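All protein chains but one are shown at their positions in the complex.
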Amino acid sequence: MRGAVIVFPGSNCDVDCFHVWKDVLGQPAEYVFHKEKFSPEDFDLIILPGGFSYGDYLRAGAIARFSPAMDSVYKAAEKGKLILGICNGFQILLEAGLLPGAMMKNRDLKFHCHDVYLKVGTADSPFTNMYLPGEVVKMPIAHGEGNYYADADTIERLKREDRIVFYYSDEKGNITDEANPNGSVENIAGILNEERNVLGMMPHPERCAEEILGNTDGKRLFMSILEYLEGRVKIGKSRRS
Amino acid sequence: MFNAKIWVRFKNGVLDPQGAAIKGALNHLGFEAEDVRVGKLIEVKLKADNLDEAKAKVEMMCEKLLANPVLEDFSFEVVEESI
Amino acid sequence: MFNAKIWVRFKNGVLDPQGAAIKGALNHLGFEAEDVRVGKLIEVKLKADNLDEAKAKVEMMCEKLLANPVLEDFSFEVVEESI
Partner (left out) sequence: MGKAEEAKKLGLTDEEYNLIVQTLGREPNDVELGMYSVMWSEHCSYKNSKPLLKRFPTKAPHVLQGPGENAGIVDIGDNLAVVLKIESHNHPSAVEPYQGAATGVGGIIRDIFAMGARPVALLDSLRFGELDDPRVKYLFGGVVSGIADYGNCMGIPTVGGETYFNDAYKDNPLVNAMCVGIIRQEDIVRGKAQGVGNSVMLVGAATGRDGIHGASFASEELSEESESKRPSVQVGDPFMEKLLLEACLELLKEKWVVGIQDLGAAGLTSACSETAARAGTGIELDVALVPRREKGMTPYEVMLSESQERMLIIVEKGHEEDVKRIFEKWDLYAVKIGEVTGDGMLRVLENGKVVAEVPAKSLAEGAPVIKREGKRPAYMDMQDLDYSKIEIPENLSEVLLQLLASLNIASKAWVYQQYDHTVRTNTVVPPGSDAAVLRIKGTKKGIALTTDCNGLYCYLDPYEGGKQAVAEAARNLVVTGAKPLAITDCLNFGSPENPEVYYQFEKCIEGISQAARILEIPVVSGNVSFYNESCSRVIFPTPVIGMMGLLEDVTKHCTIAFKNPGDLVVLLGENTDELGASEYLRVIFNIQGGKPPRVDLEREKRLQLCCLKAIEKGILSSAHDVSEGGLAVAIAESCITGNIGFEGEIMSDIRADALLFGEGQSRIVVSLKEENLPALIELADKEGVKAAVLGRVVPEYFRINIKDSKGSCKKIELSLKEMAEVWSKSLERKVER
């Protein structure tokens, strides 16, 4: 399955995402430079990687969303292609309006780089079908602006539509304020769009997808994508019927 | 040439972590700060044919890029540069 | 109660990477920005006995905490809160 990794000026997890899709999952991968457009037909999966696009100056993701490549991302999203935004990629998706809400500085104003526990909110997605709902997994975070904000109506809707993919939790799956590294509303760490083909998340699954790195919890996210793309799982039925 | 001063503030109701931190620090230093909000001051020098056009442009800039409507409000002032 | 508006700006000549990036983005979007500088707008609500005291306090806050004299200048306005 053909994967694209968009390279914005200041992206720095582009090589990591590329490496996972190509070397760990064994799938064809390509970099797309932000100045290029592409056709939605060219790729099955489009990854917006982490980093500091345009230095995160002004607001994280605010400037990157105007890149020519983003025009193609909008089209691809519309066509139902899978879009995965990790960290800065998530921030760009929010700024671009492909996902609801906004990102603020972490509440303690510090960059946080460490492992967190995540409770899987929904496994009913192209990205998480290999996890169990309610399961607790461990992934690293590395961000200074991961404090997710949305108004109460939006949150209500995200919940109703089962679009919250990960919550920051403790090791046992309790969603507590202590387990919230950045102040995100309701400990939200990742969300889907309405059509469930766009995922934005702050934790880095690509950094925990190999044995040598001591944790493979993130690999299942990429395997889920493959399962879905290769037609072995269907999603969304339970809710929409 | 026109000079615009743009203020971008968090909306009421949005918790401002930087403001909270500064408030804490100010009170620690013995100032009695009741409330602190941190926003951005963006100064733009721009070309336009006249003041109205300049204002319209600045408004557009804010809507498209400088402020995030989910979180922020903006206001601005534009003056013609005296040469 | 008094309301202070404080503007903190980079000194002239000091590199403003944020401003440069925003200028690039604005021009990319077709706005003709000649120059962009980004500063902070800090709004503080504080207690003081009178306007002069409030002003003196704000000046001190800026010097001690809000502005970094190595790189930044500040200016401010204080008004008494109308109740």
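So that you can tell them apart, the chains are marked A, B and C in the order they are listed, and the count of residues begins at 1 in each.
Here, a contact is a pair of C-beta atoms (placed from the backbone, for glycine too) under 8 Å apart; a residue touches a chain by one contact, two chains touch by 3 or more.
Just so it is clear, the structure is predicted and the values come from calculations on it, not from any experiment.
Note that the absent chain touches A, C when the full complex is taken as a whole.
Checked against the hidden chain, the listed residues A:15, A:130 or A:233 yield one contact partner: A:15.
Shown as candidates are A:26, A:214 or A:231; the residue that touches the absent chain is A:214. Where chain C meets the omitted chain, the residues involved are 13-17, 20-21, 24, 68-71.
Residue-level contact of chain A with the missing chain is found at 9-13, 15-16, 19-20, 23, 33, 35, 50-52, 54-57, 110-114, 140, 142, 144, 204, 206-207, 209-210, 212-214.
We adopt the following convention: only the chains that are shown with their structure count from here on.
One simple way to say how far apart two chains are is to compare their mean CA positions; for chain A and chain B this gives 30 Å. Chain A and chain C have centres, each the mean of its CA atoms, that are 35 Å apart. In this assembly, the C-alpha centroid of chain B lies 10 Å from the C-alpha centroid of chain C. Across the assembly, chain B contributes 65-66 as residues in contact with two or more other chains. For chain A, the set of residues touching two or more other chains reads 58, 62-63, 66. By the touch criterion stated above, chain C contacts chain A in their complex at residues 17-18, 21-22, 24-25, 28-29, 38.
Interface of chain B with chain C (complex): residues 1, 7-9, 19, 22, 25-26, 29, 31-48, 57, 60-61, 64-66. Remark: chain A residues 58-59, 62-63, 66, 94-95, 101-102, 104-109, 147, 149-151, 183 touch chain B in the complex.
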